[in-house]
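With one protein chain removed, the remaining protein chains of the complex are shown where they sit.
Moving on to chain A:
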């Protein structure tokens, strides 16, 4: 039956709504082949039966199958595109190699273009009020405060902040720092957030 393969493809993709699957190259090629053959058969019948109108129904059925295949394929590609978009927000501009493998070449190209677009947009933000850009991927929700209080858990040494200030992180000293500066150090266990 027509359009069976494409439904299989969609069902497969639907089973995994959150993460991204490997790009199903094989199946898509089969579907495209099916579409090509449908198109050829329709061309033949349409050319042969200019006067014989009995075949018109067949042509129409084949045509709607063709259209359906096309719509389903587009839906498949679109849903993948949305997922790739979230990848950019989750992983940043550089994808880990195992995720990179799941994308087709075209998808990857789209990803890089999206990435550059987003980066240049973020750079342009807030230029009128003196900031040189805001990293939108950092906080997906507006943060409660820009600064947090942290306690230093180890002798780390000097830390240079973005604005050029140098602070000494020594065990048992407390600091009140911009949230963005501390996140990595908190993850490393050098700083501890005090709530």
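List of remarks:
To be clear about the criterion, a residue touches a chain if its C-beta (ideal position, glycine included) is under 8 Å from a C-beta of that chain, and two chains touch if they have at least 3 such contacts; residues count from 1.
Everything below uses one rule, namely that contacts and distances are computed from a predicted model.
Its UniProt record calls the unshown chain "Cell division control protein 45 homolog", which is the correct pick from "Beta-adaptin-like protein", "P-loop containing nucleoside triphosphate hydrolase", "Cell division control protein 45 homolog" or "Chaperone DnaJ domain protein".
Among A:22, A:97, A:142 or A:164, the one in contact with the hidden chain is A:164.
Of the candidate positions A:48, A:61, A:136 or A:151, contact with the hidden chain is made by A:151.
Contact residues of chain A toward the unshown chain are 145-147, 149, 151, 158, 164-168, 170-178.
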